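Here's a slice of the assembly, chains where they normally sit.
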Amino acid sequence: MKYGARNQIEGKITKIKKGDVMGQVSLEIPAGSVMNSVMTAESIEDLGIKEGENVKVIVKAINVLLVRE
Amino acid sequence: MKYGARNQIEGKITKIKKGDVMGQVSLEIPAGSVMNSVMTAESIEDLGIKEGENVKVIVKAINVLLVRE
Amino acid sequence: MKYGARNQIEGKITKIKKGDVMGQVSLEIPAGSVMNSVMTAESIEDLGIKEGENVKVIVKAINVLLVRE
Amino acid sequence: MKYGARNQIEGKITKIKKGDVMGQVSLEIPAGSVMNSVMTAESIEDLGIKEGENVKVIVKAINVLLVRE
């Protein structure tokens, strides 16, 4: 499996919240950090994911914003 | 400082590559992982970042894709 | 504060609508124009914004589509 | 013409910069603000735009990030 994206992390699902159209999935990534993904509720169903399972987390580099505080 | 985005990580800049229009910034995040951000070359100049400096890494949850391999 | 994005506008919040997973924030920008931002309902809560308050509006140039009618 | 996006502004092209793959278009929007759009160099050619011309600027609400400084 090769992805055309610069950011690829392993994550473990900690919470799944399904709304009417969209849903939110919370993940734990290495070093104890938390990440969140939003997709359609249909995509969550098709993925067939459950809390505790591992998934691949993909983010294209163009969607990463840097801020210098 | 409060951001309207679910994913906020601290990163340390390891490499800056400027092209004709776009540029790519590589970062080290906790647990030794690598991340990459792409923005315009102008934005890299305006940020005024250098290798070794710390920045905030912001990703909206909608831009996070999950894959179950 | 420096952002790695080409588009940075000041906006004043005119309306906040929270749904089950996502929420929508309406803003007034200079020249009386209206803008809208969508984020998770959780992000709206974390931002702690209220109607009438000023916020920074950030849009990466890659997310701007031009159309010649 | 109707667009499925919340943010629709009129812009006047002030600068076009074409790189090897990507290009950047600068625009003036009402109230004298500046915006920038990035697309492929091929899309700039197909649009057939020139400095001084007016275009429609479309941004989906999900791509608008709010920051409370």
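Letters A, B, C and D mark the chains as written, and numbering starts fresh at 1 in each.
Quick note on the criterion: contacts are C-beta pairs under 8 Å (C-beta built on N, C-alpha and C of every residue); 3 or more make two chains touch, one makes a residue touch a chain.
All figures in this text were calculated on a predicted structure; none of them were measured in a lab.
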>> Considering just this structure file, the complete complex holds how many copies of the sequence, given 4 are shown?
In response: 6
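Keep this in mind: only the chains that are shown with their structure count from here on.
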> Distance-wise, how many Å sit between the C-alpha centres of subunit C and subunit D, to the nearest whole number?
Replying inline: 17
>> Rounded to a whole Å, what is the gap between the Cα centroids of subunit A and subunit D?
In response: 29
>> Based only on mean CA positions, could you tell me how far subunit A sits from subunit C in angstrom?
In response: 23
> Mind pulling the subunit C residues that touch 2 or more other chains?
Replying inline: 1-6, 25, 37, 39-40, 42, 47-48, 58, 60-62
> What does subunit D use to touch subunit C in their complex?
Replying inline: 1, 3, 5-7, 9, 11, 24-25, 27, 29-31, 33, 35-39, 47-49, 53, 55-69
>> List the residues on subunit B that touch subunit D in their complex, please.
In response: 1-5, 19-22, 40, 42, 58, 60, 62
>> Applying the document's contact rule, which stretches of subunit D touch subunit B when the two form their complex?
In response: 17-20, 22-24, 36, 38, 62, 65-69
